[in-house]
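Note sheet for the following structure.
Just one protein chain is left out here, and the rest sit where they should.
Entry: subunit A
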Amino acid sequence: MDDFERDLSRLMRDTQQHTPYEPEHRQRLHADIRTRRRSRLLWKAGGSAVAVAGLSVGLALLPNMLTRAQPADQDRRPPPATSPTPSYEDEPTTNAPDPSPSSTQPASSAPATATATGGDTPTGATGTSFRPTPTTTVPEPPATSEFPTPPPSPSPTTALPSRLETEEPSSSAGTE
């Protein structure tokens, strides 16, 4: 530190003017403190209000997001999930055109073969073998109604038997 720096340092200290802390200063200072405190409180209140609003909007939107997500999941699921159900739906359709419950497993093939071959040998072969089972499920028509009964009977009662038959056909188809 050279002479000039020493003089500069002393000059800065010597020129200090005593300024008393007057009541006016105190009042002004405390007024500023009150103003700042109020503004801080307002900022805090505003911030918390914004936070609450954001949370409520988020919570309100969340269920919508979930409901939108669910159909997407269902859309993804159907391929594996509907694979068994279409079989149930296909059963009545296959049963309906079939005159006899025996033709459920080769539903598509039975009529085709019947039309092709005249319907005697295939229906006679398969129909005789499977006719006893529907007659057991439908007790009303004893023996004479063998041919007319099959159409009405399969609709309500053959649901279960048809399932069983659909399971069976796989084996019968395997035998074929």
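Simple rule for what comes next: a residue touches a chain if its C-beta (ideal position, glycine included) is under 8 Å from a C-beta of that chain, and two chains touch if they have at least 3 such contacts; residues count from 1.
Please note the rule applied: contacts and distances are computed from a predicted model.
Set against the options "NADH-quinone oxidoreductase subunit H", "N-methylhydantoinase A", "Branched-chain amino acid transport system ATP-binding protein" or "SigE family RNA polymerase sigma factor", the UniProt name belonging to the omitted chain is "SigE family RNA polymerase sigma factor".
For subunit A, the residues touching the absent chain in the complete assembly are 3-5, 7-21, 25-26, 28-29, 32-33, 36, 40.
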